[in-house]
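Only one protein chain is missing from this complex, and each of the others stays in its spot.
Take a look at subunit A:
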Amino acid sequence: MSSAPEMKGNAEINNSKWLDAHYDPVANLYTFSSCIALADLHGDGENKLVVGDLGTGSCNMKLKVYRGTGLMSENTLLDLPTGLVAFLMDQHEPRTPAIAVASGPFIYVYKNLRPYFKFTLPPLDVNALEQDVWNQAREDMIDPLSLKEMLDGIRDKADIPLSVRSLRFLMLDPQDMEAFVNLYKEQPIRRQTVITCISTLKKNMADEDAVSCLVIGTESKDVYILDPEAFTILSKMSLPSAPTQMDVTGQFDVEFRITVACRNGNIYILRRDSQKPKYCIELSSHPVGLVRIGKNVVVGCAQETLQGFTQKGKKLWTVCLPAPVTTMGVMDLPTRGFQAVLVGLANCEVHLYRDKNLVSTIKTPDVVTSICFGRYGREDGTLIMTTKGGGLIVKILKRTAVIDDKDAAPGPPLAQSIRLNVPKKTKLYVDQTMRERENAVAMHRAFQMDLSRLRLAAARAYVKALESSLTPMSSSLSEPLKMNAVVQGLGPSFKLTLNIQNTAACRPVMNLAISFLYDESLYSMRTAFFKIPLLVPGLNYPIDTFVECLSDKGISDIIKVFVLREGKSAPLLTAHINMPVSEGLPLN
């Protein structure tokens, strides 16, 4: 709450759609979208935020529960969480959801925030040859060195990979091998895989509060569906590659679809009654985020693109993003019938896409690593984000916020696509067009001739001006000068200031004089001719003189200023000063 006021000023400019409910830059939350969930854990109508905190990656892994702006409880996790879901496992009252935390080969199920059940993935088949070799080692028939040789051979050509124990053994230095074999040879070989992603699937009802099965993807390229109460494996499906992200829709007993993004850069779509993927989407780069909107799948790719596909794998659209995708989330507001994709970007922005249209942008103080949108506390449209630096941001969608479908991305303006009301072609227009078409060559020549004449006339006038030094700029090589004149005063006395500048790079100019030419019946000047001091290059020399207007009839004239060089009759510069009308009366 403390930093809410700082955020406010920012947010009002950026985004008036969201209220900044909470920002804690040092919440010490390090997590990803797969490890964050909102659930009414206590059945009191107030949703809590459940986070599987990865800590430093090696220690401090915690299951944290937030209520409102404060941390409500903390449970220590034994290993890194790879996924976290909240799900209803039975029909018992009160209907409080359980939390499943996937970590390593286990799923830890918590009820009422207390450990309730631990599910372990079934062990994988062990390579028969490996088993045989270890059996020999157990009976001390082979020494550790030959064991290593044999395991090496098996590793190179076996279909079934070696167990962790054998791989570990192969890494050891020869002096440690003996002890390792003695320590482990009595124990049976086990090959265990780990969970890579977890999701939920409604069992047989589509209701919001229906019982859900857990769906897990494993490193061994399998997808398992577990019974919600007994945690037995209801179904097993295989994929061509290890899954990384999953989206599940439908009901287990009726029909369901599992969309899985895999490590080989493909997306597979599994359906009920098929052990193998039904459809495959081959992406040009690796998927970073996967979200389903209605019947379409939206994928954020490592190549800074967002792509939309139908549920049968047909590509619908591609949008280029300004920065790499860090995370993705779905924004679902059933009360308003609004669904959109939230895309966290590495440039500290969160973009909201509806189909391919960018409808809103949220600026964040740090790079967002996880996004979760839903009901938090008692507020339906709450957006929860955690940042790379461990911060927690909570924003609430304004009740009055209008998110229009129009693309907020810069592009051709709307007016461009409006058809202009062009009048019908008149007879005159048609005649002119005919004439132009027939006499095109002659018209072009006539135009070019006139254009050339105009240019010639302009050039002549310019040369003449240069020759007679009528310009206030002198471009002669020996005396490059610039002059401008300012007249000050209301009259009848005027102050005339001439600013003269030597524009040469380093050469000073000497022996210059200024002379004025004016109508002596109208004006009088104290000195109509004077010398100019030496002009140092680059400096501006203001030269003042005073002009007296003799007439009181309200007429004015031009005063000509010449900059002259000693011994030369043609002036270097000429300036015409349009004198203003004298508005004052002589004092005497």
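In this section, a residue touches a chain if its C-beta (ideal position, glycine included) is under 8 Å from a C-beta of that chain, and two chains touch if they have at least 3 such contacts; residues count from 1.
The rule we apply is simple: contacts and distances are computed from a predicted model.
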Practice item. Could you check which of "Queuine tRNA-ribosyltransferase accessory subunit 2", "Trafficking protein particle complex subunit 3", "Photosynthetic NDH subcomplex B 4" or "ADP-ribosylation factor-like protein 6" matches the UniProt name for the chain that's left out? Key: "ADP-ribosylation factor-like protein 6"
Exercise for review: Could you tell which one of A:R378, A:R453, A:K495 or A:H576 touches the chain left off the display?
Suggested key: A:R378
Review point. Touching the left-out chain: which of A:G57, A:G70 or A:G567?
Key: A:G70
Check your understanding: Any idea which of A:I154, A:V350 or A:I396 touches the chain not displayed?
Key -> A:I396
Study note, to complete from the structure: The one of A:A21, A:L239 or A:L270 in touch with the missing chain is A:A21
**Study point:** Residue ranges of subunit A at the interface with the undisplayed chain
**Key:** 1, 4, 19-22, 45, 68-70, 335, 376-380, 394, 396, 398-400
